[in-house]
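A single protein chain has been removed from this complex, and every other one stays in its place.
Right, subunit A next:
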Amino acid sequence: MLAIYKREVKSYLTSMLGYVFIALNLLLVGIYFTFYNLQYGYPYLDYTLSGVSFVFLVTTPILTMKVMAEERRQKTDQLLLTSPVSPGKIVLGKYLALVTIFLIPMVIIGCYPLVLSSFGSVPLKTDYTALLGYFLAGCAYLALGLFLSSTTESPVLAAVLTFGACFLCYMANSLGSFISGTSFATYIALIVAAVLVCLLVYAMTKSSVISGGLFLLAVILLTVCYFAKSSWLAGGIQKIIGIFDFGSPFSKFLNGILDLRSVLYFISVIAVCGCLSVQSIQKRRWS
């Protein structure tokens, strides 16, 4: 694992990608910091970081697109998977390398509150909580990128997929508010989802009995639910979309609240993406 970690970090630091990632992060945070904090003399980092959080949409794909996809394309995964290292350790090594590269701009950004404090009193605890939130959100995006990179052997496709997924996670909150929150809307949406899931099941099992049965079961359950206790379904779509919402937990940190739920949320996103990456490696070996 350590070998993979070291190799990854070194490869980022000898190629353009790592530096582009670091530079973009520093450039954008620097611009917002100069504008909000230095020019207006505002001691909190919340505006700066919430304004700049879109940077992940651009920087995450840059860093993660090649991480797994390139191994597959160059067939170097044959070396990794035939050496005495488990896929879990491969993913962990690679993820830690991504986080290490992300830590480099974070350390520099971490100096900003200290720079500010030379001009007056600065709420350091609030600022560092906000920075922790920024770091955790970044780590969650990186885990998402790692997973998507493991699903394909084309780095370009991985980058596009990662951008799309990051965008959805970034905008999830706003997207949820577009959609009607009534129980009928949820009912329809869930039935559409059931159709999609059953089509997927049919594609995998080629059994019309299983997929048809599943679909019937889902429709009956939903219909019973809708007529018996329609309040359960109210706002359901928003709840489902909320699972993918990276923005709301992040904004808690910005306000200076060290919310355990938000910390746990990001950690579980990272864990789930890590597990999915391992599964995606394993799946390829079996198919």
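Methods note: a contact is a pair of C-beta atoms (placed from the backbone, for glycine too) under 8 Å apart; a residue touches a chain by one contact, two chains touch by 3 or more; residues count from 1.
Here, contacts and distances are computed from a predicted model.
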Name per UniProt, for the chain absent here [options: "Stage 0 sporulation protein A homolog", "ABC transporter ATP-binding protein", "NADH-quinone oxidoreductase subunit J" or "Probable peptidoglycan glycosyltransferase FtsW"]: "ABC transporter ATP-binding protein"
Candidates A:24, A:38, A:81 or A:234 - the one touching the absent chain: A:81
On subunit A, residues whose C-beta touches the chain left out of the figure: 2-4, 6-7, 10-11, 14-15, 74-86, 285-286
